[in-house]
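Below is one structure; the comments refer to it alone.
As you look at this complex, bear in mind that one protein chain is not there, while each of the others sits in place.
The chains carry the letters A, B and C, assigned in the order they are written, with residues numbered from 1 in each.
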């Protein structure tokens, strides 16, 4: 696409830095909060939950583009103040949607990022204005925008002078009625092939129903997204808008707890819970212990298979064991783990491996020649 | 949906068993092969690759529903024989698409599963026929079928007497031109809420371009899919159909190698490489060892943070350590790992944890009151 | 499109002849009847209405492709007999949908045309079968088929040996919820540029609601469609399927009455009512008389405007009048109207024209120079 002069992928991917938060790097960035800011206490509660979950950015709408003129249109500046205050208190950044010159001017010096919504993706005058601010812009894909149009909308912002654009896929309009929109998870890959800009996913507007948020969030990260923008409300049933697609605080935290594993599976990371309470850290340790033991169990299973493949040749194994320990000790040092620990526990692990192999071999022989076994057991 | 009498989710999810392969259980099932069967050697090579990657099912089309009457229509029975032969040789199951009574009758006793393609999803006569066979049916979602229509198509098969239906999402038709279709990854979650049937994903037809297959496959698994149906061709550039969306053998194997981690991150598993050679098993062990040591390192890091939160209260810890060991020993037994191993290595792990905490505490104190340290070190 | 070897537009458009009915010529062909054949009496009543409206073809489904296996699946052969009988009695042709080999074989010798439905548009085996019959095929566009795919589906039938294919646009699947499907009226023009085959429209399935049928039917004809396939039921409220989109007999007849004018406006014709009762013919004459008098009035208005443009130069007019009469007498002969009639009435028409001009001129002068008038009237 020749017109992606600035948005096009030339050499390396952009990492967008915002006050210590890096979007587009190894870390998956979680953003959360209610659709609309409703009160100070609502934002305080939301911020607490986002923080607890390991989120970095608090969201909340104050100038709401609503389909009907008679729907709640947002609290305006009052709402911004609630959000900014809450974000500050919990050490979070914050983002809100702007819809025209006036709203942009009102909030640009108060919030950390600006959002341009799906309905304004081709509001070119607003894009140009956003391009003249010094705040990062989260640019949502239009309801039925092609990926090319979306990137060209980003180009409007970039070419007006603002290099910090974060693309946000939020579902496209299709015929399928069971979801509010259809999450176009392919858009992550396509946008990243065409552009160096980070891509995040808003599963809430895509699905329009909270029961799918967990599934879609994990899919997004596995597909390569750089972050998630998720609607969460202290009390979804009483939300003034988008209640049915908002997670409860508990669901939000549970989801966040599961994201780390998915991030890791695609060589990214997500730090659940900057919550460093004794309780939180202990439950993290429990999770890690569980995965260590699962690892040990998997190792043992493979070792068992090995006994089908080879004689139990101790000499050969001895060399390999030595080599393994050497390798793992180096790794331990890299990872800031005392290498001694590896040196102490791996021989024990090997020992149990051997026992397992022997046991497995005997059972196998029995299966192959049951008579032999019965004789032998006499 | 009242008409999902048999397909609806009542109590538990279905696990579909086909000759030792379970679809819908903990294991992610990988199916692969060329769009169209072209020759014996092509199928042999394909089967070898699928096997090597840990795939369980070989695919290949022999009765091809082609948009134009002048496109290659498939090898018919000759092709089936090539595929069946190759699958047998490599210990794989095989699946092919049927398009009418005749093709169904020709292949039903030869292949292990039957596929009904997107274009025939509402060919109700074919569905009824498929419902009278004793072979599992992979039912692709129609190009623009709603999820409800898809499940009702499954209901046709079920109500005709065949309980083994596997749903396959393969992308839906939207306005977006950068992909052949748009993968509806939400369909996994929606279908699983409505129905007990397993759901797999075909990322190849969804994307129509091979560069997105890896991203979409991982997204599918993270979203909860039970398997993947991926087009792979020994030589995609010379494929008679769907070359641009077919992976090369190398890409297929590389992808498979990465699936295990993603599966694990959502409490599923995928065994890369049923390749049980000494070499293969050893490199698996190396991977597992690496993750065990990474786990130990992560544990150590959290333990370090703990020292910021609490006094080093050994008594309290002793209780917790005991409890941890107890819990992990139970887990070990569940996982068929000698519980003794846990009992032996965890005290060592704890010991290094304590040392780490003490070291961390001292460093922290130095930071907080450097003078004290310098005094102390005198 | 290179693969449209037989369907492509080379030289002239196809007119498909079926027992005296020509589809694709000047005449707009109306087809109507219930979604599903339910009883003998229902088909008798339907046939009477279709005939009365000027329809040529009776439709009725007997093998119904239904989304749910538990919906009414059609009366089968019993239904065909009801329809064939009714069509015969009222001098109509009839058409029904076939869904597989069996249903095709059962009805091919009984009905005059076969229909292949939207869900089977890419059931290529059925297309090939249809291509081997000697009956014209109404080929509906698939729910989300591109026009190219639709024409290639027609090519399957043509290339199998059957040259008589009638394309039928019936709405495509989009995100818009207020209609069951979205009528793609552009498809008429596009298909006719690419192919020589006739194109008809099914507004009933497109709209899914009867209140839009009239609007869409007229749009279809104005856009260049060759015919209409409309669902009508003697008692829509009790229809076993598609009641809400079926016209009542009265609505069907009223619509038909209005189609002639629209057809004429695009140089086509539709003969409402083969009902040749004294009463019917007289009300037709009344309509024609009305339009003649409206024509005369319009003529008079233009003549009035002429008086603003030119002096009342009788000599010049005399030549023009002669020429006009000559021209219209030739036209009359072509149209099988006694030329003498024109010769007798046109001088009278001219005479009144002159009088009108004079009157108009005087009024105009008054307006331009009121004083002159008041003087003149003294």
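The criterion applied here is as follows: a residue touches a chain if its C-beta (ideal position, glycine included) is under 8 Å from a C-beta of that chain, and two chains touch if they have at least 3 such contacts.
Since this is a predicted model, take the numbers as computed values, not measurements.
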item	value
Touching the absent chain when the full complex is considered, from C:37, C:216 or C:256	C:216
Options A:39, A:81 or A:144, residue touching the unrepresented chain	A:144
Positions on chain C contacted by the hidden chain, ascending	144, 146-148, 172, 174-179, 182-190, 193, 206-207, 211-212, 215-216, 218-224, 258, 261-262, 264-266, 276-278, 281-282, 284-286, 288-303, 305-306, 308-310, 320, 324, 327-328, 331-332, 335-338, 340-342, 344-345, 348-349, 352, 355-356
Where the unshown chain meets chain A, residue by residue	3, 5, 65-71, 99-103, 119-120, 122-126, 142-144, 149, 152, 155-156, 159-160, 173
Missing-chain contacts mapped onto chain B	144, 173-175, 177
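To be clear about the criterion, only the chains that are shown with their structure count from here on.
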item	value
Averaged-CA centre spacing for the pair chain B and chain A, given as whole angstrom	20
Whole-Å separation of chain centres (CA-atom averages), chain B against chain C	54
Where chain C touches two or more other chains, by residue	144, 173
